[in-house]
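For reference, the structure discussed in these notes is given below.
Not every chain is included here, but those present sit where they belong.
The chains carry the letters A and B, assigned in the order they are written, with residues numbered from 1 in each.
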Amino acid sequence: MTKPRQPIRSELGWSTPERIVVRGRDLPGEILGHLNLGDMAFLELTGKTPGPSESKLFNAMVVTLVEHGVTPSALAARLTYLGAPEAMQAAVAAGLCGLGSVFVGSTEGVAKMLSETLDIETILSQKRVPGLGHPLHKPLDPRTVRLFEIARETGFYGKYCKTMEEVAKRKNLTLNATGAIGALACELGLDWRAVRGLGVMARAVGLVGHILEESRQPMAEEVWLRIEEEASKHLKP
Amino acid sequence: MTKPRQPIRSELGWSTPERIVVRGRDLPGEILGHLNLGDMAFLELTGKTPGPSESKLFNAMVVTLVEHGVTPSALAARLTYLGAPEAMQAAVAAGLCGLGSVFVGSTEGVAKMLSETLDIETILSQKRVPGLGHPLHKPLDPRTVRLFEIARETGFYGKYCKTMEEVAKRKNLTLNATGAIGALACELGLDWRAVRGLGVMARAVGLVGHILEESRQPMAEEVWLRIEEEASKHLKP
């Protein structure tokens, strides 16, 4: 065996025949029946069990990102399931692969930006401010309105939210849900490097829903046949 | 454009400038602040908002599957992140790709089996019964004990659980957590085709946790360097 150069350590969990401990909590005794799935995500990302206010806000943020209808990501998952129905995990994986800079990355962009500065002029001087604008929801994104309402109720509406609202106003653009969630992640003290992960975990939930629907009421084959025919029609003799 | 052969329909959601509706519920008004992430998953998979008992049990089942320490799936995600830190969604996707027949599929296997028969002799006559046995947790898996306790509290301990317990007893094997969750999925009336998805969505949460830890306290490069050196040592001059 080769010489270790560095120790290899993870703090996330361990088990013995009788015990299973995750993030320092006894899984059966302290987690199961006590934490919901959003709370468990909070524990994974922060090492702390959320209090009731944190739980309410964090769950709302993640729940917002679960289901956005027939997105490119949902279509990719459904088309993958069509070819490999025995491997639905790979269909979910295919759907997640597209959660990059265009659709979900803006949440991360907002959190990173706000972690670096809260100065509005500095933010406005950027070529493109993430978290602003929406093709459909104008002038207000109803998710932002509701998330900030919950933030106020739970005492987490603070400087990050205010900054984004001011920036949106100055730019005359909608503060969209990813912008609100990026700001709220900062209010909760989440590391910006985890923030894209909120969308990734939420969408994994939603994609399982799409694949279940696809198994009962399929659309992928029809999408394929239509598009294939149209795409090559101009080439055929 | 090509002629449509079949209608394309999804019941999962829709939006207009003012409204966003998921599974027939107004997202801002009826879901955000009301449903936690596990409840939202339940809604996605069943079309129903869970009651308090369903919520407690379903969340416990999914939470059980979030974090299993440094699994092959977590390692695959971390090694992927090492090469493409700008695309953490792809690292989570890589981790999910391995949730197949060996590690997570058994949950689905149990749910499918119990959907088809509850006859113990028929089950025992199978070459390999899914959901039984554990390398570490013997004779009892503490997660199964706790999940069935919650099932009793919430009124969902029923014929599917009893059948699996009897089968485990007759086989003299541990009823492991995937076996318990497969049975409980049947108690909740979930479609067996959605059951592998419970593990997939839960593990997506856990993998985001691993990637965040990897970004702060990395192990992937060390794993790679050690293994590469050992794997090729016998070939080198």
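Of note:
By definition in this document, a contact is a pair of C-beta atoms (placed from the backbone, for glycine too) under 8 Å apart; a residue touches a chain by one contact, two chains touch by 3 or more.
Because the structure is predicted, anything quoted here is derived from the model rather than measured.
The copy number for the entire complex in this file, given 2 shown chains of one sequence, is 4.
Following the convention adopted for this analysis, only the chains that are shown with their structure count from here on.
After Cα superposition, the angle needed to carry chain A onto chain B is 180 degrees, rounded to a multiple of 5.
If you check the complex, the residues on chain A that touch chain B are 1-2, 4-6, 8-20, 22-23, 27-29, 31-33, 35-41, 44-45, 55-56, 59-60, 62-64, 66-70, 87-90, 92-94, 96-100, 104, 136-138, 142-143, 145-147, 149-150, 153, 191, 193-194, 196-202, 204-206, 208-213, 215, 217, 219, 222-223, 225-227, 229-230, 233.
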